[in-house]
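One protein chain is absent from this view; the other protein chains keep their places.
Now for chain A:
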Amino acid sequence: MLIHVSVHRSPPPPPPATLYYEHWVNLRARSQSLHLPLFTTSIKHERNHGNVPLTQLLRHKGAALTQQAEGRPLSSCYRFTRSLLLTSFLCLIVFQEKEYVGFATLPNQVHRKSVKKGFDFTLMVAGESGLGKSTLVNSLFLTDLHKDRKLLNAEERISQTVEITKHTVDIEEKGVKLKLTIVDTPGFGDAVNNTECWRPVTDYINLQFEQYFRDESGLNRKNIQDNRVHCCLYFIPPFGHGLRPVDIEFMKALQDKVNVVPLIAKADCLTPTEIKKLKERLREEIDKYGIKIYQFPDCDSDEDEEFKQQDKELKESTPFAVIGSNTVVEARGQRVRGRLYPWGIVEVENPSHCDFVKLRTMLIRTHMHDLKDITSDGHYENYRAQCIQTMTSKMNADKRVESPIPILPLSTPDVETEKLIKMKDEELRRMQQMLQKMQQQMHEQDL
């Protein structure tokens, strides 16, 4: 998507830039004295301190806009184009041809560069088995990630602990590449005794943070792979009357490490009133237990009404009640993703049937970048601060010299190297003991 910025010469030519502001001020003064409304253009002009020429003002504004736009190449595209249009509009009105600098194409350049690089996104799905997690992921990204999945029966699952499985898929749409990683947690909450069943999950997330921290503090930082988990979709079964103890514990354990988005799974077994009641109940309980789930950022006040309305709707319908489907059915003459029941057809993408569309909009189309930002600016920074704190406190305890760059602990070596290290340690100790003995002997001999 390329945006052309061009300047037209409009007859009659507008007054030169430096004089425009005075001209405008005069107009305003005159209109006020005549008590006539003055229709100004929608240019917001900042408070002009005295004699700063408007050109400089606009240059600052343009730079500010591009700074804002730099961090968000993909997801907030239309907000982006809007700011771009604003800049170009400014150029149109105020600048004459000879004043056109051209930095307005900066966002464009950033966009092109990031599209070339591609994006990555790591999504974790957690919840009991049988809640439709894999089906939902397939529906969200229109892929089939679990073709040869073997479902274990109850006996085989007795000794199973919570595993972490990863699937990576490269998706491309209109030239934009996305490397999508789905982290699944089979076995979560399935056993009779589920104490600390979230431990493998938190360990995995911490491991990713640690790996990123190590890469970041390393010498070669060109190709850092970002495997940090950006978002965790937690599936709440629709059968209960609210949060169960295992739900509360899991979300509390993960709220500081990852963006938790709770979802009501298999929402097609609930009537609309039941869904409403359950959502209210869940929201109440999330407040009551102080669980910090992912909050949608408030949209800027300069967004248009439609976007604000959408945002408000989105916020009011959390947690989303979703349905997933791998099959395509005929409904109302169209082929849609849905589920066929004897009493009707549930359409996955129908907003009056479920909140799947809202989830997809939120996750992919509007907030994907925000999720990544919060992960790197919030959760990762927390982890990093904690890590550095523990390391410095350990070093103080050991009374070693404090180095400017924190020395990272060695990565957990595998069994073999551990054995080797142990052996070498033993040898060292023995040699030290021998040395001590010899020293003593020499000392006695001297005496």
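The rule is short, and it goes like this: contacts are C-beta pairs under 8 Å (C-beta built on N, C-alpha and C of every residue); 3 or more make two chains touch, one makes a residue touch a chain; residues count from 1.
Note that contacts and distances are computed from a predicted model.
Going by its UniProt record, the hidden chain of the complex is named "Neuronal-specific septin-3" among "N-acetylgalactosaminide beta-1,3-galactosyltransferase", "Neuronal-specific septin-3", "AP-2 complex subunit alpha" or "Serine/threonine-protein phosphatase 2A 55 kDa regulatory subunit B".
Checked against the hidden chain, the listed residues A:Gly218, A:Gly240 or A:Gly378 yield one contact partner: A:Gly240. From the options A:Ser114, A:Thr143, A:Thr181 or A:Asn194, the residue with contact to the unseen chain in the full assembly is A:Asn194.
Of A:Gly118, A:Gly218, A:Pro297 or A:Gly344, it is A:Gly344 that touches the chain left out of the display. For chain A, the list of residues touching the undisplayed chain reads 128-132, 151-155, 157-158, 190-195, 197, 237, 239-242, 244-246, 249, 266, 268-272, 281, 339-347, 352-353.
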